[in-house]
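Please read the structure below before turning to the comments.
The complex is shown incomplete by one protein chain, all other protein chains being positioned as in the whole.
Now for chain A:
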Amino acid sequence: MRTMRRTVDRTAGKVMSMREAVAAFVHDGDTVSLEGFTHLIPTAAGHEIIRQGRRDLTVVRMTADIVVDQMLAAGCVARLVSSFVGNSSAGSLGELRRRVERADPEPLVFEEYSHYGMVCRYLAGAQRLPFYPLRSYAGSDLPAVNPGIRKVTSPYPAADGSTEQIYVVPPVQPDVTIIHAQRADHRGNTQIWGLTGVQAEAVYAAEKAVVVVEELVADAVIRADPNRTLVPAHAVDAVVVCPRGAHPSFAQGYYDRDNAFYRAWSAISKDPERLRGWLEEWVYGTVDHAEYAAKLGEEFWAGLAVGEALSEPVNYGRRL
């Protein structure tokens, strides 16, 4: 049954710490979407979920990569919904493979989709639709292992008058979606540039939304460029300021991707002892992301510095 979405007070200030946001919005057993398509991955949020010891989560993420492997290793995740379970093009996710291949140390329930299947699930969730059709999956073995992917008959004839069949996917409505963004105002109007992925749809699909940002900016900065606002304040429950919180992914205009860490992850995650040691040192051993970022050191961050490529301002002027 379709229900109205709860109303967020779009005028209220929502700025809180990562610790407060995860404590308030991520609970044991929740369905948690973490989105960011290679760009702006909410790693710092994943690490705080690990620190707070959440259990039995269903994690929804198109590209389940390093942060998901870390959450798996920390025992936070019982179920994964994803369309790509790999370490980018840099190698394997050791913990994920142990869980799936050998149920080691415990089984992982895995719902496998394709990228557009995941996008359509978010679209259906955001738009409160019972399903979303897509021209994928015909002849694939995926529907046989994923009962969420179903074939229906179109109620309309095709162009040639014939009856048309099409696959559909169900909505996903996470308890909470967490995204990382370049900047927002204190009410949650969130601006993203560069790769924008599926973040807006993932936020609108969710019951609650947490936006983690590189920078908190004044209302005037947002309102000087409203087209860049991907997520309006009315859809955002919390704003967390967490510079460098997307590492090892990148934030366009702020810092580059840490390709060396992606390459290193295959070896770290291949050995369970080494992976546990990594979590001890970098997640449990740091009180928050600020300490994690400081521990990496300024010399390290200088290596990920980006140059300047400013856009031309546009004129939003109205009638005089």
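To be clear about the criterion, a residue touches a chain if its C-beta (ideal position, glycine included) is under 8 Å from a C-beta of that chain, and two chains touch if they have at least 3 such contacts; residues count from 1.
The criterion applied here is as follows: contacts and distances are computed from a predicted model.
**Student:** Just to verify: the chain that's not displayed, which of "ABC transporter permease", "3-oxoadipate--succinyl-CoA transferase subunit B", "Pimeloyl-CoA dehydrogenase large subunit" or "histidine kinase" does UniProt list as its protein name?
**Tutor:** For the chain not displayed, UniProt's protein name is "3-oxoadipate--succinyl-CoA transferase subunit B".
**Student:** Of A:37, A:278 or A:292, which sits in contact with the chain we cannot see?
**Tutor:** Residue touching the chain left out of view: A:37.
**Student:** Which listed residue, A:123, A:239 or A:293, touches the chain dropped from view?
**Tutor:** A:123
**Student:** Looking at A:195, A:224, A:267 or A:287, which makes contact with the chain not pictured?
**Tutor:** A:195
**Student:** For the chain left out of this view, which of A:252, A:266 or A:286 touches it?
**Tutor:** A:252
**Student:** Per the definition of touch given earlier, which of A:15, A:129, A:166 or A:290 contacts the omitted chain?
**Tutor:** Per the contact definition at the top, the residue touching the missing chain is A:166.
**Student:** Using the touch definition up top, pick the residue from A:16, A:50, A:68 or A:96 that touches the left-out chain.
**Tutor:** Going through A:16, A:50, A:68 or A:96 one by one, A:96 is the residue touching the chain not shown.
**Student:** At which residues does chain A meet the chain that is not included here?
**Tutor:** On the chain A side, contact with the omitted chain comes from 37-39, 62-63, 82-86, 88-89, 96-97, 100-101, 103, 112-117, 119, 123, 134-142, 145, 151, 164-167, 194-198, 200-201, 250, 252, 256-257, 259, 306, 309.
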